[in-house]
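All protein chains but one are shown in place.
Letters A, B, C, D and E mark the chains in the order given here, with residues in each chain numbered from 1 onward.
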């Protein structure tokens, strides 16, 4: 293994940082940084639900994902100008939406929708996992701001995500862009704070992987997520979110 | 657990059938049936590659997925008429493409593209896994037809897929539509004949799942795929494909 | 005239076959085969009408047409992926819709819509006429399934279609793809079982045609349609549709 | 039959007028008026051909059709603003293109394309037949302007079109909008000056029609077109086009 | 300065003409000609308002702009066929809409919308200013036709527009196409008959301009507009519009 960015070993994730209230107009807003990957996550609470949920008394959580044209080394074409979201974008925002839906108790939410936007302003690998981890914080900030609207907080627990790869048989945690381009296998784990799985997605870009490697990925991914959950918690506590909100 | 379709137990997949040469114009064509799910898979070999691969001497494999409007109990809107593929469609065809790319040695393919189309004519759950399993057969038939063009068959080995779910803590193999709508967790496994992983995708629609449940899914999915690979092999042998093609 | 496919003479249509209930989810479903052209026709009865017919107590019949990418010798681009139906597709599905509207008494239908989908799975010329002939069968099966909803069957009579061409002055009935590419004139006739015209469309691709040739086309087309109507009737009778439904 | 517009009987077409050089920038331009229907037809000769004809030494003729939003009694939505041409528009412009292609000898044209635009500025029925009749004039004016480029005029002969309807069993020639909305059958005939058929399109909107009615339509349509061809000829002669151009 | 078209000096606009009732189906219709630039302007009064104005008791004015493909020396691509309006078109029609909104008292209009369509049939520079000047006339004709619907005419006063340019330091009034392609600065002024500004848009395509040049543009533009307003008034008076309508 060549030297990894930020001088870390195979099992260690990049420095993670949350800048809450990064922008001021959304109901919840955070800039999440995972190494050099930076994503603005904002959340809004809207008093309506999609058509298929009307008059059922339950709410919804949805997410959208975008990448600024200037976020990458080569300029990325602007999807709005092309008139179409790429397949990759569609796939990512569906993953984020499913993952963040697991944070919320849609019964307690009532007929409301939380919309989370994750816009990458600087890309260096792991944008989708950063978006999930940061999107959860934005969602919590949004509900915290509107906490008076709810009898009990419509929360099911925090979620976070981490990427992993297998390179020449070795498992690497939290890939940067350069690593992401070279690994044989690319995995994303989304789990709850209580250690259960929300999503697992693994793709053998080059070389299929064994059952044993799968086991290592699950073990190291879980360990890395423990740290992520701790930082998420600190960020929310520092913001002033009540500790009771963070332990369900 | 209520009675499962086709009188099977939790670990058993639905009857699987391949009708090779289902249509006659494509280079390879098969109707794959998994219980009541039926998918037409066709494959073409084209003497060109996408722009990003030009002049590199390597080939490409790509897939598209569609659902006939009449395939479902409620008519599905025609995507061509709406002018847009749904997010679900985009996500599925990217999965199929990645999976089938693993069948092929793109170096040996040369500057050619294999395009696999998977069109669902009758839907009863598991359309994407049927598409992968059947798409692999169509791909083999296509290359068999053109075998004289290649010094050595540009094959990396067969792939197949199966869906699994977790319902009230019990793992179910090969979900039909009704089961798919009720399970807490929905997983798709794509593996090689040699038992290695190509793709794993698991989503906890309702309830996060434990490490132990993950282990059961991996075990039972692997066992179910052994049967699938055997039927795939028989279909190709019956068609006349050389046994040597089926063992790499 | 070179030898025609299926060893037929200029006045004879290709073998015609209807496979009712080809798929099981739609309200009516048939696989129609005209020689090597195969089209899946499905029909649904929906309890709504387009905006321009709301609250008028009458129903509507509409059709959509598609071609699987693998239906042709050279793969056809998927219209859903291009984000647009081709002009040819639009023109064909408007023809099918107008033709099948003539089968139905929209007053007796009430505020309901019948949607017929015609998807070509194998193309060898005459896909639009096969779609009309088969679409009529799917429509009848759909109404037969829902017959208890109607005081009197909302039927105006069966329709069927046939293609004709003029090649070096000779009229040919039911062109296959190769003939279709070479004829000077391409005609489609849509008639009722009682021998009246629903649609006539003739195009001189290469050489304008005379009044006398027009007369021959009308005469031979009418004769060929008599056979088509007989086979349609047998298919519906064999399915169990009441004879009284087939004679109006 | 109620009184027809312009005090005419069933067999008589509306007053027809050609205003050549109606606009000055196109290579050929004419305002064609059929009663109150007015269509601007322009033609350009371009030194290129569509991709499928490249390097074959032959030319192409294509047409586009549009309707100004203000052309109708109720404003029509602008297709450019909707981002899509309607099915009706697509169908009409394909008909115009096929018809005008019959005017031209594509071998003599060389690798050039004639593009004819037909834009309706006032609509009162028969816009597509007016577009064909006027488009032929614009095409002739365009070739006349560029006549020095050709060794022999790349002309195959003039074409013109007329609409007909059947109302309560009676054939009507050249329907205005009100008639068009009420007839049982709507036909369009496109013929050459020499009396041969280019296109025939007939649709029984309400009531199928008989063989005998078909005969009457063909006879009366032919007679009406004789007059149209004469007026077309006069317009071109008055403009200064050489008589020899008008007799092939 | 080279010789200007129509033999005019730098301060003089091209001949301006209004042909009222140019087409007969719209509520108001005029062909406006500015030299060789010709634009059909039509107006409709519709008994509805956009969503954002519902139930507020006020009306709306909106405009759309188009260019016939045959209006230019080189054929322009049809926006409806491309499936998209160009940026230039969007920008122009927003300008026309804002300008014509200033003609109308939206309170007195009630919950109605006036839609003005400006379609260029011949382009020689200044199409957007001609569209505003002519659109105002179409709007007046439309309201005049419906005058019985209003207690008091919902008018705020006439508007008109003129283009100006700076070429080698000299201000030119009412640019034709050739001038428009060469000037250093391109300005559009929209004013009310009472001499107040509605819109000013100036762009230094090549060379930034000075405060002093700005002053000359404002002065000469104002003078040119005095003449335009006089001709607009004459056209409306000749049509029969009550003089009292023209002086507010």
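Remarks
By definition in this document, a contact is a pair of C-beta atoms (placed from the backbone, for glycine too) under 8 Å apart; a residue touches a chain by one contact, two chains touch by 3 or more.
Predicted model, so just to flag it, every value in this text is computed and none were measured.
Within the whole complex, touches from the chain that is not shown fall on A, E. Of the listed positions A:5, A:36 or A:105, the one in contact with the omitted chain in the full complex is A:36.
Per the touch definition above, the residue from E:81, E:100, E:130 or E:218 contacting the chain not shown is E:218.
In the complete complex, the hidden chain is touched by one of A:32, A:115 or A:217, namely A:115.
Touching residues on chain E toward the chain that is not drawn are 87-88, 90-91, 93-94, 98, 102, 191-192, 194-205, 208-211, 214, 218, 222.
Although one chain is not drawn, its touching partners on chain A can still be listed: residues 23-26, 29, 36, 38, 40, 42-44, 46, 64, 66, 68-75, 78-81, 83-85, 89, 115, 117, 119, 121-123.
One rule holds in what follows: only the chains that are shown with their structure count from here on.
Chains that touch both chain A and chain E are absent from this assembly. Averaging Cα coordinates per chain places chain A and chain B 29 Å apart. Residues of chain E found to touch two or more other chains are 83-84. Shown here, the protein chains touch in a chain-like sequence that does not close on itself.
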